[in-house]
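A single protein chain has been omitted from the complex, and every remaining protein chain is retained in its original position.
Lettered A and B in written order, each chain numbered from 1.
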Amino acid sequence: MGALARGPWLLPLVFGALALLSLVLTPFLVYLLTVILARGLVVLGLLILWRTGLMSFGQALYFGVGAYAVGLAEKYWGLRDAFALLALALAASAAMALVLGWLLRQYRDIYFAMLSLAFSMILYGTLVKSRVLGSTDGFTVPAPHFLGWAPGPALAMHALLLLTVAAASLGSFLAARYLASPMGHLTTAIRDNEIRVEYLGYPVRRAIHVKYVFAAMLAGAGGALVALAVGHIDPDMTYWTTSGEFVFITILAGPGSVLAPFLGAAIFEAVRTYATAYAPYSWQMVLGICLLLLILFLPRGVWSLFGARRRAAP
Amino acid sequence: MTKFTAKAGWWLGAAALAGIVPVQQAAAQDAATVKLGVVTFLSGAAAGPFGIPSRNAAELVVEAINAGTLPAPYNSKGFAGAKLEPIIIDENGSTTEVVQNYRDLVQRRGATAVVGYVSSGSCLGVAPVAEELKTLTVFFDCGTPRIFEDEDHHYVFRASATSTIDSTSAARYMVSRYKDMKAFTGINQNYAWGQDSWSDFEGAIKDLKPGLKEEDPLFPKLFAGQYSAEITTLLAKDADVVHSSFWGGDLESFVLQADPRGLFQKERFYISTAETAMFRLGPKLADGIIMGARGPWGVYSHDTELNRWFRHAYTDRFGTPPVYPSYQMALSLLGTKLAYDKAAAANPKPGVEDVVRAFTGLEFEVFGTKIAMAQGKGHQGIHEIAQGTYKYDKATTTPTITDIVYYPAECVSPPEGTKSTDWIKDGMKGAKNCP
Partner (left out) sequence: MLTAAAILVDGLDYAAWLFIVAVGLTLIYGVMKVVNVAHGGLYSMGAYAAAWAVGLYFDRGLAPAGSFLVLALASVAVGGVVGLALERGLLRLFYGRDDILIVLVTYAAFLILENLVLQIWGVEAYPAYQPATLLGTMTIAGLPFSTYELALVPLAAAIGAALIWILARTRIGKLVRAVIHDREMASSFGIDVGRVYTVTFVVGAVLGAFGGAVTAPIISVAPGIGVEVIVLAFAVVVIGGLGSVAGTIVGALLVGLARAAAVHLLPQVELFAIYAVMSLVLVLRPQGLFAPARQRRI
């Protein structure tokens, strides 16, 4: 968000560079970058909520909804087009968030967190019980088509990465514009003192509801893209540890910019990949220690490394 | 924040991504070695009963293959003469992570073949990626029949039989031993493995004894650990026979909580993975429990030179006898070796297509049991299975299994081309040579 204050060139530059880069990356990096950016999208939504003083421990709900929307559409309607699937995921998450947000917007702090967690676990329980959907084994999602073009698996991964880059840039652009708008500035105001905001005449609950739906849509998009990249969906995507990971990356990245979530996701994946590969018997400890060190030395998140000046803006 | 820290930040970010770029160039395959990925649970709840025993077996067998010290027909060195370089990674994590680690293994670290996977979810997630990356992948333990029933695969193989044979053979064993049973029920963990195992058993036992009464089966949460309410419910019910696919910590907790309350004396239990716990629980496991081992493995294995070597070497090195996951890993490695060797007969430096062709439809004997890659268009193995009853020998303080019955493959497996759930629903037609 602060990036835009400096001038609107940073966002298109970063994502344009990524798009160009994606053409020369090795297949493994293509896959990895897709997953990183998709998870970054989810975290972007959490960033907006965090600035409002709310931490959702249940974003996995929408992550899963997006993924299962894609999977079910492919399985039962034969819908293969990536754009249509993405739109479907967005619609499904938005619908669910509209309903649930109406209840959740009245809660704060730990109660918001726990209630959002409860909803995601209820979905988890439902999915596990559903043998039609494969229960905990889930089911496979075949490679998508792109507006009628049905590429082979390798090309499909590249195309998917480009789609993800586009989604990530659109998402962060919209987030940045929103946060710069008057309603967007309400985020930190609500976090600081909600009652005063009410007295000033702004509808706090409606604002929270809007942010919640926005975050849900981002999470749904992320879930859809991960489902397409990994090619497999299962109820684990809605489990609380998945939500926990997203929260982790959010705080790791810090609240500094709409680009921070993507950097945070990249670093998390990098640490995890290395830890699993080179410390197969102790990777969880390595992950925990690395993350602790990062929190200790970079309390405002990894993005604080890039802050050149202190800004008056939150 | 200074300009220096900002620069440092950019380098950090770049390093994070760049560090994942492969250092060496794309798979400059050294013809004299085969980089073999081995994937199993090194942490988490499945490590104790399945992961570590299979990891141990992999270590043992890979060493022996490289040294060429195994009995015939496995006595040549390596895979088609090429030395094995194992890369062992942890299967623990979400399916997304498992798939990512598989890609890392193949695309970044250059594995040319992968043997692994305990969890059915992992297998289902990895199979399409194996096809995409055109890498020979052999699943050694996961039980779901869906792998080859839902889709055809070219590069994926599984020499161990599916979990269908556990339930069908158990049902036959129960029916033949407990002729006066009137009611049955089950207690299984509430996830795919538990639900599918129960559904197969329920269908099979109803096929064999149509008049049997079914009490509501129980499905406690996976890793619940606390079963007092379930045990009370089972004690209050009328079932003579109970099916369970509990494993690991849940299995042990359940046994430790149920035994003092007399549950195993009141009802006859079949536990499909019980063999993994028999040496650990010893006298705490009640006599009379029917022990599944997913095949004629562990103490059910036939006496052959290979088996004698395996049991002796494993117990020597790891302090405890090998259990069925160890056998499954061993046979998967040995089957893969045979495929490589067979392919080498035609082409001394076999490529993946040669090995795939050799593996398809392969028939081989291991630990005294014949395995035929006869399902899944030649990619899925079938073999016999044994069931028996637990008896703790107090005199020698040894866990033993008595009243062993072997069920041949053609009795307990569905015919090629038929889905196992359909086969059971239709009454297991065509099952022959059943004892």
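The definition used in the following text is that contacts are C-beta pairs under 8 Å (C-beta built on N, C-alpha and C of every residue); 3 or more make two chains touch, one makes a residue touch a chain.
Keep in mind that what you see is a predicted model, and the values were worked out from it rather than measured.
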- Item | Residue of A:W50, A:F63 or A:F306 in touch with the missing chain, whole complex considered | A:W50
- Item | Full-complex contact with the absent chain, from B:G110, B:G125, B:G248 or B:P296 | B:G248
- Note on the structure: For chain B, residues touching the missing partner are 42-45, 47-48, 51-52, 190, 216-221, 223-226, 228-230, 232-233, 235-236, 248-253, 256-257, 260-262, 280-281, 284
- For chain A, residues touching the missing partner are 50, 55, 103, 106-107, 110-111, 113-115, 117-119, 121-122, 125-126, 128-129, 193, 195-196, 240-241, 244, 247-248, 251-252, 281-282, 284-285, 287-289, 291-292, 295-296, 299
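The rule we apply is simple: only the chains that are shown with their structure count from here on.
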- With chain centres defined as C-alpha means, what is the inter-centre distance between chain A and chain B in Å? 35
- Task: Provide the residue numbers of chain A that touch chain B in the complex, in ascending order.
- Result: 26-29, 31-33, 35, 128-129, 131, 134-140, 142, 153-154, 226, 230-232, 234, 236-237, 239, 241-242, 263, 266-267, 270, 272-274, 276-277, 280-281, 283-284, 302, 304-310
- Message: With touch defined as at the start, can you tell me which chain B residues reach chain A in the complex?
- Response: 1, 3, 5-6, 8-10, 12-13, 16-17, 19-22, 26, 42-43, 88-90, 93-97, 99-101, 103-104, 107-109, 120-121, 124-125, 127-129, 132, 144, 146, 150-151, 190-193, 195-196, 199, 222
